[in-house]
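Here you go, one structure.
The complex is shown incomplete by one protein chain, all other protein chains being positioned as in the whole.
Chain IDs A, B, C and D follow the sequence of writing; residue 1 opens each chain.
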Amino acid sequence: MIVPLEHILLLAFILFLMGAVCALARRNLVMILLGLEVMLNAAGIAFVGASLRWMEMDGQAFVLFIMGVAAAEIAVGLALLVYCWRRSGSLDVNVFSRLKG
Amino acid sequence: MNAFPLLSTLIFLPLLGALATVLLSRSPALCRAAALGTALAELLLAACAIPLAADPGTILAENAAWIPSFGIRYALAMDGLSGLLVLMTAFLGVLAVLTSFKEITKRPGAYYAFLLAVETSACGVFLAKDLFLFYLFWEVQLVPMFFLIGVWGHEDRRKAALKFFLFSIAGGMLMLLAVIGAWLAQPEGARTFSLAALMAAPAAPHVQNWLFAAFFLAFAVKMPIVPVHTWLPDAHTQAPTAGSVILAGVLLKTGAYGLIRLAFPLFPDAAALSVPLLFVLGLAGLYHASLCALAQTDAKRLVAYSSVAHMALIVIGVAAWNAVSLSGAMLQMINHALTTGGLFIMIGMLSRRSGSRELASFGGVWKRSPVLGAFFLFFCMASAGLPGLNNFVSELLTLVGTWTGHPGVAAAAFAGAVLTLTYVLKLAQGTLFGTPAATQPEQWPDAEPLELCVLSPLAASILYLGFAPQAVLDMLRGPVSDFLPRIPQLFQ
Amino acid sequence: MTLYGAIFYLLAAIILAATALALTRRALMHAVVYLVNAFFATAMLFYLLGAPLPAAFEVIIYAGAIMVLFLFIIMLMGVKDGRDMDAKKALAVWLPPVFLGAATLAAGWVLITAPAGAKEALPMARATPAELGRFVFDRYWLGVEAVSFLLFAGLAGALFLGKSGDEAGKTAKDGQGGAA
Amino acid sequence: MQANLSLLLALPLFGALVLALLGRRLSRPMVERLACAAIIAAFIAALTALAGAWGETRLVPLFPWFSAGGFSASMDVLYDPLSGIMAVMVTFVSAIIHIHSVGYMRGDESYARYFCYLNLFVFFMLVITLADNLAFLFLGWEGVGFCSYALIGFWFADAERTLAGRKAFVMTRIGDVGFLIAMALFFATLGTLSLSGIIASVSALSVGTATALGLLLLWAAVGKSAQLPLLVWLPDAMAGPTPVSALIHAATMVTAGVYLLMRLFPVLALSQAALAAVGAVGAVTALFASFSALGQRDIKRILAWSTISQVGYMFLGIAAGDLCGGMFHLLAHAFFKSLLFMGAGCVIQALHEEHDIFRMGSRVRTAMPPVFLLFFLGALALAAVPPASGYFSKGRILYATLSHGGGLFTLYWAMGSLAAILTALYTFRLVFVAFFGDPAFPPKTWDIEPLPRFMIHVLWPLGALALLAGGLNLPGNFSGAEWLSHALRTVPGADAEFHGVSELAVSLADAGFCAVGLFLAWMLYGPRTAPGRRGPADPERFAHRMLRSGFGLDALYRKTVLTPFLALSGFMRRVVDEGAVDAAFMSQGVLWARTSMAARRLATGRTSTYLLTFLLGLAAICAVLLAKGA
Partner (left out) sequence: MTAVAEGWTPILPYAILAGGALAVFLAASLTKGRPSRVFAPISLLCALGAGLAALCAAPQAGIFAGTLDAGPFARFYQILTCGLTAGAILLLGGYSRRRGFERDELYALTLLAALGMCLLTAAVDWVILFLGLEMLSISLYVIIAAHKDAPQAAEAALKYFVLGAVASSFLLFGIALVYAATGETGVAESLRDAAQHGMEGIALLGFSCILVGLGFKISLAPFHLWTPDVYQGAPAPVTAFLSTGSKVAVFAALLRMALSESPLFARMDPVLWTLAALTMTAAPLGAMTQPSVKRMLAYSSAGHMGYLFMALLAAPIAGPGPIMFYSAVYGIMDMGAFGALSTLSPLDRDADDIMDFRGMGFDRPYAAGALALCLLTLAGLPPTAGFTGKFFLFESALSAGYVWLAVIGVISAIISVYYYLRVLAAMYMRAPEWAPARESAPGSYAVLALACAGALALGLLPAPVLSVMAASAPFTP
């Protein structure tokens, strides 16, 4: 018997929040993307835990899809990052704040 | 139910005319011709609809399914009151088009299109028998008026147009909730927007209070009743002459018409409760507007405040809710349109000659243009309620009717007649008598033929309604006897 | 507290520690490496929770593909450290997110632990990769198609942004934006 | 009969309409002839109508005006001896004034407008005279008000005159409010506005309602007939051409109020309080006006104040219940007062617009004796010198007041008598100063303007009537047949008999009052007295200033009513309308704009701030759930 589902979900939740806090706090774009990865991973953990709890493979199938989506997202994200880095020369997310008001 | 959809053509003929003027906007002459043609056709149509509406035999009505899932039908009907108001709208439409010939040079095509569009929406309001259709026409009239004031107005037109629109839309939107509320108040199964059904089964009294309040606010803004009237002087001073004529002659009447045909019959209990408030607002409006009118220096603002005072009489007449006062109030709606329309047309002519609307720039008009002076004095006296002219008949009926139920209110309103005279004489004094102001140009033509053929029918109609209003009063007898029993508390 | 429970808590501790370290490093390279460790620990956790195929994919895709991509980009840009972790503003920058994170954690904790449904320990079970594969293609074949198009869109997008990046080079620095 | 009456009404209206529409195209003589012909024809129609329906009362419907829900106002005519005689008087005096105006207005170029208004005025006056329905009567009532406004301000170039016109119209309109409310009350209580209907069901009125109606009708009459307290407009109304003053402010309009009270006398008779009030107004105004007339220097203002005083007597006559006496004095007054005004008009034109009697001297008497003779005849009648008509008509009223009995009416009689003395005094002061001796102040020019002959000679009939009109209703002790009271006996309320005090004694007393007045005038202003002392008393002395300004009533109204009213309207516009109401709505807009500006600062454009909203949102949602759930 492994741990109760509650603990797995708590672990996932904590991980998720750490990823969120990093994305919110850090100014460097790369670090924000890393925080994003952590958040997606946390969701994966929650899914695996849930699929064990319900004895269904849906959760695990979902994890696979998450990985696919994460890969696509990071690809576009990093392409955009480089594209913006080339144009502005800095990785600070707030360097672009001309659109406001 | 005659085959030819008379009422729909009455409503949408001006719209067709509007499209025609837009298409012809290349050459101003053609625009003018198209606009005048449409307006005259509309007047002719309205005139031949009147005898049908007058005799109780024929029933002028149209009914077609529109949005069945919400019980909304395209229902029109014309009785005495709406027939008269449509005729008046058509008559003022012709006059408005005629006065614009000389005054409007910038983009006449669009101008006449908007003018005719306002006419369409007004006829729609007067003929609609379905609450949703009424509300649709009620809101539609704002947009063309907004453009009329905004594009072709005077120096501060944008602010006035926006102020006009926002005041009306604020009332209108709240009324939207009340319209839905009235619809929801009906039992689950048989929900419909037809006015007859809504009037037959009014909602529960406590719900009625809220609904009546929203309806009354929307109509109060449009009539206008005192606290929410401040948009009218600005709208009038900035609007072009024809705009002012239509605004005073037609739009204000939709407010009064709504109050009489919708607010009171739809929510009888709430209406009965609101009678004291209406009296207070009516008297406050009469005295406040008259005093403010006396203190004005701009001729159009003075006449604008005077129309607020005249409309306050209608509020009193409606609140008294008996046969004499109600027919007086309805007649006052028509009379006020003619007299105030006349005054605005005259002020338009004079300000075109003197270059400004300030009373100081007029003066000595009788010396320089006696015919115009005579007409101006005629309209001033009509507005002051001189017997033998039209306003006297309606004011007398309204206040004598009000006396039977509420002597105190009627006495105060009678005293208002003195105030009316003070600002009318100030207007006449500043304009007609004394020596011409220095700022006036030397070239000051007397009445041109075009102006004469605008003023003479108006003066003739005022005299006719002054001496022989019985034909009109007979037409109003039907609607009055139909409305009165709807509020048992008020009508013994 | 069975053996597996112990292993679970150990792995959980490793994951949390590695992630915390990864997200607070000034140097981007260190952050990525720590994160790779965290992903290895997650893979083992997946294996423990009876999901061998996701565990393998976790290593291949997350640790392998995505992290390597990060390294590649960091090296491409030649950026040494995050340069945004200077001390003096740290408090003002970190305080609101941390405070909000803590508040959400507290609320979430109560919400998760309040109901009784998730208390009893989970049985051991394993979904063999063959079963999972057959299940995915039986139940979610449309999802797989969709992911394929998703990846295709990502690919096209990345190429599009990347390819015309050099031409846009000459216009670099024009969108300098506000304060550096 | 109906043809006669509709002709009587139609002719002046037709004349006015033709002049209004075509006036500018017609030549001057054509306009004058048309105007005079219309009125003369109307006079003939009135005469034939009177002869035709002698002594009967007929209700003749002309035109169904309007009716709605129980209220009906129709243009019907109630033709009885009272209205018949009044119509004849109105048309007769108007005819003479029209002819006189042709001469008087010979120099004025906007003659068409003048005659149009004059004809219109006669039409409205006839409407008042003949109307059965009160609403129709009100049509005439306001119509004459408008015509007097238009004619007072006839020379509109001079702003001063138009202001006088406006003052007259507004003041009469204040009176008219009483009339409107009375109409409403009649409809509420009796359900009808027709005079015949009211008189028929007058017994249904309670005393309270009758008193209220009486007071309202009194208020309307006070406004129209320029009695206290609404009399300040009449002296200023002299700004209009003199024939206008003669017609409107002597013969017809000012008596309209009296006529209304006569018409509705049965209602008044129900309440003693109302009659006492009418009497009070009459007596006090008579005395007040006669004092004020003493202090005037302008010949037309003297006559204006005298008119107010004489109309006061008519009020007194009605109060005493002697309808016939009131009517008798009304007729007599119409004749001699219009004569006096037109005579004054001739004097003014002759002396090149000289209004101040102390600058006239005997020049006019020597240059144009007929003018002086005519004026003198009018003066005799005014001062009630026997055997002139004034003596009998005023005597009849004083007799009726005295014989009415009761302390109050005896007081009224005393005031009436004092006023009679003063009347004689100021009349002869006017005659002596304006026509005898040399002027106290040097006049502007000494030459005399020659006047057209017909202008003067048309006045002879009035001169004769001023002298002989007494015959209309010679009292018994003068072996008179009292023709007028017999004629009016069928008029409701006009059949009161008076005996108690010997008629002889009263008539002797009247003659005495007139003698005393004459003697005083001779002593103070007679041709024999030294020119120095004969001049106007020191104008600054308080008494004279009070008299000249009509006891300062006009200044009082200006200070207590007019200025505060204008200040209030200025206040309402600036402070209440634009300041409070408009600002309230506009500030709503400004408030929303300011909050919008503040809210827009939230969108900083920095992605990190936007990211914060996520956790903020989640935390908030969870917090609400916990608060609600737990």
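In this section, a contact is a pair of C-beta atoms (placed from the backbone, for glycine too) under 8 Å apart; a residue touches a chain by one contact, two chains touch by 3 or more.
For clarity, every value in this text was computed on a predicted model and none was experimentally measured.
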Which shown chains does the hidden chain touch? A, B, C, D
Going by the contact rule already stated, which one of B:V140, B:A415 or B:A437 would touch the omitted chain in the full complex? B:V140
Please identify, in ascending order, the residues of subunit B that touch the omitted chain? 65-70, 107, 110, 132, 135-137, 139-140, 142-143, 146-147, 150-151, 157-158, 161-162, 165-166, 169-170, 173-174, 176-177, 180-181, 183-184
By the contact definition given up top, give the residues of subunit A that touch the hidden chain. 5, 9, 12-13, 16, 19-20, 23, 29, 32-33, 36, 39-40, 42-43, 46-47, 49-50, 53-54, 56, 58-59, 61-62, 65-66, 69, 72-73, 76-77, 80-81, 83-84, 87-88, 93, 96, 98-101
Where the unshown chain meets subunit C, residue by residue: 108, 110-118, 139-143, 146-147, 149-150, 152-154, 156-157, 159-161, 164, 167-168, 171, 174-175, 177
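To be clear about the criterion, only the chains that are shown with their structure count from here on.
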Work out per-chain C-alpha centres and flag the one nearest the whole-protein C-alpha centre. B
On a CA-centroid basis, which chain has its centre farthest from subunit B's? C
Result of counting contacting C-beta pairs for C-D and B-D, higher pair: B-D
Which integer distance in Å separates the CA centroid of subunit B from that of subunit C? 70
Per the centroid of Cα atoms for each chain, what is the distance between subunit C and subunit D, given in Å? 102
Using mean CA coordinates as chain centres, what's the subunit A-subunit C distance in Å? 5
Residue list for subunit C, restricted to those that touch at least two other chains: 96-97, 100-101, 104, 108, 178
Indicate the residues of subunit A shared as contacts by at least two other chains. 20-21, 24, 27, 94, 96-98
Throw together a list of every chain pair that touches. A-C, A-D, B-D, C-D
In the complex with subunit C, residue positions of subunit D that touch it: 605, 612, 615-616, 618-619, 622-623, 625-626, 630
Residues of subunit B touching subunit D in the complex: 166-167, 226-230, 288, 291-292, 294-296, 322-324, 326-328, 331, 364, 366-367, 370, 374, 381, 386-388, 392-393, 396-397, 399-401, 403-404, 407, 410-411, 414-415, 417-418, 421-422, 425, 429, 432-435, 467-470, 473, 476-477, 480
In their shared complex, at which residues does subunit A touch subunit C? 1-11, 13-15, 17-22, 24-28, 30-31, 33-35, 37-38, 41, 44-45, 48-49, 51-53, 55, 57-61, 63-65, 67-76, 78-83, 85-92, 94-98
